[in-house]
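Everything on this sheet refers to the single structure shown next.
Complex shown without one protein chain; remaining protein chains in place.
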Amino acid sequence: MKLAMIGLGRMGGNMAHRLVQHGHEVVAYDRDLAAVAEAAKNGATGVSSLTELPAQLPSPAIYWIMLPAGEITENVMREVGELARPGDIIVDGGNSFWKHDLARAAWLKERGLILIDVGVSGGVWGLDRGYCMMIGGDDAAVKHIDPILQALAPGLGDIPRTKRPSTESAWQAEMGYVHCGPAGSGHFVKMVHNGIEYGMMQAYAEGFDILKQRGKDDLPDNMRFDLNLSDISEVWRRGSVISSWLLDLIAIALANDQSLSKYSGRVADSGEGRWTIDAAIEEAVPVDVLAAALFARFRSRVEFSYADQLLSAMRHGFGGHVEMPQ
Amino acid sequence: MKLAMIGLGRMGGNMAHRLVQHGHEVVAYDRDLAAVAEAAKNGATGVSSLTELPAQLPSPAIYWIMLPAGEITENVMREVGELARPGDIIVDGGNSFWKHDLARAAWLKERGLILIDVGVSGGVWGLDRGYCMMIGGDDAAVKHIDPILQALAPGLGDIPRTKRPSTESAWQAEMGYVHCGPAGSGHFVKMVHNGIEYGMMQAYAEGFDILKQRGKDDLPDNMRFDLNLSDISEVWRRGSVISSWLLDLIAIALANDQSLSKYSGRVADSGEGRWTIDAAIEEAVPVDVLAAALFARFRSRVEFSYADQLLSAMRHGFGGHVEMPQ
Amino acid sequence: MKLAMIGLGRMGGNMAHRLVQHGHEVVAYDRDLAAVAEAAKNGATGVSSLTELPAQLPSPAIYWIMLPAGEITENVMREVGELARPGDIIVDGGNSFWKHDLARAAWLKERGLILIDVGVSGGVWGLDRGYCMMIGGDDAAVKHIDPILQALAPGLGDIPRTKRPSTESAWQAEMGYVHCGPAGSGHFVKMVHNGIEYGMMQAYAEGFDILKQRGKDDLPDNMRFDLNLSDISEVWRRGSVISSWLLDLIAIALANDQSLSKYSGRVADSGEGRWTIDAAIEEAVPVDVLAAALFARFRSRVEFSYADQLLSAMRHGFGGHVEMPQ
Partner (left out) sequence: MKLAMIGLGRMGGNMAHRLVQHGHEVVAYDRDLAAVAEAAKNGATGVSSLTELPAQLPSPAIYWIMLPAGEITENVMREVGELARPGDIIVDGGNSFWKHDLARAAWLKERGLILIDVGVSGGVWGLDRGYCMMIGGDDAAVKHIDPILQALAPGLGDIPRTKRPSTESAWQAEMGYVHCGPAGSGHFVKMVHNGIEYGMMQAYAEGFDILKQRGKDDLPDNMRFDLNLSDISEVWRRGSVISSWLLDLIAIALANDQSLSKYSGRVADSGEGRWTIDAAIEEAVPVDVLAAALFARFRSRVEFSYADQLLSAMRHGFGGHVEMPQ
């Protein structure tokens, strides 16, 4: 199939590359022309402006937008919406807020266009491993782009197969992509995926912190252990209940440097973690772990917090306590 | 009544003072002789060593130990246990771990001595306001020291009275002291008191932090408010659901300096908060708020955490994410 | 002054009553005519439809809407907005979402009308104790309704005064009301107030649960205490660090029945707790305690959760663990 890939950063560039490797024709655009040149080197057809795209594409055209969520995706979506022809399909592969999809789908529908929202997991490893995809949108349109989804998906690989009834959706799921429901549902499921990711990461982080601090000098001698965290992470990868891909990454990081000294620990959060809490509150679902994981990231970016200062002020007020020295 | 007050710091010194004011005779000891002199100035009889105490006291003697929990209380308790006479009463008024009381009571009992554990709330304000006391120990012994407890307790004051059946324990409760049960139960109740205190303090701290950060520059103009936290704390003291003594203290602190600039926000924790979580886990009671309050204090004392560094390492691993600049 | 009070439920009815007691003229409306009759009995002028209001009021008219947040407030606001005259002031005294105020203020402004949002704390006790109020909106308009605010506010009472510089806002704060900033800021501050309230309530709830479960049969004899929670709550009201109005209410509840058997423990949440978390996330402020308090309420209303079922399924999967019997 032929499609336009708009946005050739870490994600879009690799996805274009993988699509070409699987025999698809990619018309590649990015406002950074070096990225376009790189995509062309990998077999895509480069163009230097959005307006060149329609002429390059069959009807219905497929525009796959792979840009950071937010203003830039919104703007490019608008531009593409203006130049597309009725019946065309616009894919938002970024990490957009799923409620924005609802509004966008409605706006595009007024112009005869169809929105497909695709939540993509896979990061920098996707070129080789493939991309796990969660898809929302109109049935026929999602069916239409199926060959593209197949090419991007990781496929069966050597992962042990779960015994389950064989349906079309079950087969797609095994390939690594799932059509979740109407517009917005793809990003919704991807959002929850990231929410879980935050929680899992924090679980590991807290656990390794406990191991690390067990070597602290102020513990009694027989209760102090200087643990080899690299070996431990490696062991846990084998046959343990907590083996996972994240643990593989931890093992790689610790193999290099157990002190993690090149990281200061100011941890960003990228939207999905926040929206997950929002969705849970909307549904009245208790999410203590997912929320705590988000809050830990907030806290990691602040040296001193006003909350903590107020605690000190109260302690001074009722007990005359002087603060701990820095 | 006549009793020995051992330990004349912020708490013990004021308690000795208050007892004298209420007509009791206090024999005061502290290893800091300046504190003894101060107590003597306030009407107590000062002594310069523990061994002088027995001769000064009637039988059964009452030894009120008012020292920081831990080794020092343990040591002094041992010393007093050695020099006391059968039938004497030893009061531990510090913030001891309630399980230690169980062992101490057993050890003292072997020597014919009686332990009363008293959890005391009131801080530096107690001299004037009186001390709220939670008491554990043998019935007869607690009854014996009742006049002392009455003198230390805040009394009815002008607090609106709750309509309830009138019993002896109910009357004592209104005076501000309660005999909770056998040895250990006084410190147990005091411990939970402090656990609740941590949770309440953190609730205020988080709320005021939200108010404070609402003035941040990066918020949209119509969603940014520069709030007068001093006025707000003052208003909440009047007729609001969250009025409390802690809020009174917040109002005092904010009246001086809304920025709380003299506090760095490294918040100590003093044992009870930790033991409260331990007790809850022993009982399988979920205590998300009390635990989160404790953990916030732990976090306040660490500039960067290994947990956060590991989050950054994982993010780098799967997404090539570079850390946020400091 | 003369004003219209729209909505005569538990809150609005008492506020109308208090305003009459303080010499103001209240034109009272509710769609429940029995509530109107009750207000008339208390000295207000009753009317049986919104459309009668303008003729009864001087210019600029003051419409105080005291209805549950949500659709009904929105609808009545619209209706009043249609029948009001330019320059009139519309007060929203319900627990509206502060971001809705922003839209409403804009809509009203187009019609020459002014929105004042007032967050009110005080509940059923406000008639006697007065209402603590947090106010957002235009300076001149807020100044105009000042006599009404003074009448509703609790006033100085016998609460110890905080030493602070004397300004107009400081004086108002001591009376029990505060003009926080532009439209929306009143409800914003009230929202955080309720968020704190959730956290404090949960802190007490967890603490008393620990005390209660300490009497459980499965604990070792010397670690089991049958505590008198009524006495303990009463003691904590006197001189303790955690004394508060909420604790007064706890003492009242426990004086009647320590087992709280008439409550099943399905706890509602009314919006502000949720919005507080939303605001904190918007500001990247960690609010572990406030969020945990909200989630505990969610959990209280579900007998079994899908999350828990999935935990059981996983445990069965990796360990062959059979579930605990019910």
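The first chain written gets the first letter, and so on, giving A, B and C; residue counts start at 1 in each chain.
Assume a residue touches a chain if its C-beta (ideal position, glycine included) is under 8 Å from a C-beta of that chain, and two chains touch if they have at least 3 such contacts.
Everything numeric here is computed off the predicted structure, so don't read it as measured data.
The missing chain, though absent from the view, touches A, B, C when the full complex is examined. Considering the whole complex, the residue from C:L33, C:A106, C:L156 or C:L310 that touches the absent chain is C:L310.
Contact with the undisplayed chain is limited, among B:V178, B:L294 or B:A313, to B:L294. With the whole complex as reference, residues 99, 102, 121-123, 125-126, 129-134, 153-155, 157-160, 162-165, 169-170, 172-178, 180-182, 184-185, 188-189, 192-200, 202-204, 206-207, 209-211, 213-214, 216, 219, 222-223, 225-228, 230-232, 234-248, 251-252, 255-256, 276, 279-280, 282-290, 292-293, 295-296 of chain A touch the missing chain.
For chain C, the residues in touch with the chain missing from this view are 10, 123-125, 201-202, 204-206, 208-209, 212-213, 245-246, 249-250, 252-253, 260, 263-268, 288, 292, 296-297, 299-301, 303-321, 323-326.
Although one chain is not displayed, its contacts with chain B can still be listed: residues 241, 269, 274, 277-278, 281, 284-288, 291-292, 294-296, 298-299, 301, 305, 307, 318.
We take it that only the chains that are shown with their structure count from here on.
In terms of which chains touch, the assembly is arranged so that all chains touch all other chains.
The count of contacting C-beta pairs peaks for the chain pair B-C. Averaging Cα atoms per chain gives one point for each, and the point farthest from that of chain C is the centre of A.
Where chain A touches chain C, the two copies mostly use the same residue numbers: shared numbers make up over half of all numbers in play. Of all the chains shown, the one with its CA centroid nearest the global CA centroid is C. Chain A and chain B have CA centres that are 47 Å apart.
In terms of their C-alpha centroids, the spacing between chain B and chain C amounts to 31 Å. Among the residues of chain C, those in touch with two or more other chains are 241, 284-288, 292, 295-296.
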